[in-house]
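Comments concern the structure below.
With one protein chain held back, the other chains of the complex are shown just where they sit.
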Amino acid sequence: MDTYRVVFHIDEGDIARANMVLHNIQNLIDDLGQDEVEVALVANSEGVKALLRSPNVHRRQIRKLAEQGVQFLACGNSLRFLGLSEDDLLEGVRVVPAGVSELTKKQTDGWAYIRP
Amino acid sequence: MDTYRVVFHIDEGDIARANMVLHNIQNLIDDLGQDEVEVALVANSEGVKALLRSPNVHRRQIRKLAEQGVQFLACGNSLRFLGLSEDDLLEGVRVVPAGVSELTKKQTDGWAYIRP
Partner (left out) sequence: MDTYRVVFHIDEGDIARANMVLHNIQNLIDDLGQDEVEVALVANSEGVKALLRSPNVHRRQIRKLAEQGVQFLACGNSLRFLGLSEDDLLEGVRVVPAGVSELTKKQTDGWAYIRP
């Protein structure tokens, strides 16, 4: 088991915020080592826009992080509210019923929480 | 005892933010089930404005959540700083000495933390 488990939370739709979150995740992995930390990003509300198939200015960063084992999770409620579906998301992104439930379950299970 | 316990944190005074937080809480309860999750909202700084008696555009949402067992907690320090008192708050809102203490105590007691 990884020594550390961390769930990041994004719920704002601006590119600068998403960019910061993705950089935060890469810095965490670089510092702790890929084998030492399990990372998930939960996106809800407008934050799901960072995981859209198109347009997506973060595509390369996200693919690189996914290759390092980062899980990308989008809130199903938020997608529905925004008129989007799983098909609108980047390949590899998983839809969870409610982003806040995922944040709750992971923390209850011992994950750290970071909200950039 | 509830399976999950979660404290939400709001410290900004805009209506959109409060609306998002309240929707987040309803989504959480709908997804996990009212009997499975205990929820509190701690409001401090400008966030206490979401819990004012008047004007309050969130009145109906808040009452509905309170009926589902959600605790609404306002920071006493922040109220004083803003020249407000317990009498200015919606019925049912409880004042705690310091919002940050409440956030600390609940997490130390095992509650998850979500900051929308």
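Order of writing sets the labels: A and B. Residues in every chain begin at 1.
As a convention for this text, a contact is a pair of C-beta atoms (placed from the backbone, for glycine too) under 8 Å apart; a residue touches a chain by one contact, two chains touch by 3 or more.
Remember, it's a predicted structure, so these values are computed and weren't measured experimentally.
S.K.: Considering the whole complex, which of B:N27, B:Q61 or B:N77 touches the chain not shown?
M.R.: If we include the chain that is not displayed, B:N77 is the one touching it.
S.K.: Which parts of chain B are in contact with the chain that was left out?
M.R.: 9, 11, 44-45, 75, 77, 97-98, 100-101, 103-105, 107-108, 113, 115
S.K.: Since one chain has been left out of the picture, which residues of chain A touch it in the full complex?
M.R.: Within chain A, the residues that touch the unshown chain are 3-4, 6, 20, 24-25, 27-28, 30-32, 37, 110, 112-116.
By our rule, only the chains that are shown with their structure count from here on.
S.K.: Please compute the angle of the rotation superposing chain A on chain B (C-alpha atoms), rounded to a multiple of 5 degrees.
M.R.: 120
S.K.: Quick one: report the Å distance separating chain A from chain B, using the average Cα coordinate of each chain.
M.R.: The separation of the two C-alpha centroids amounts to 25 Å.
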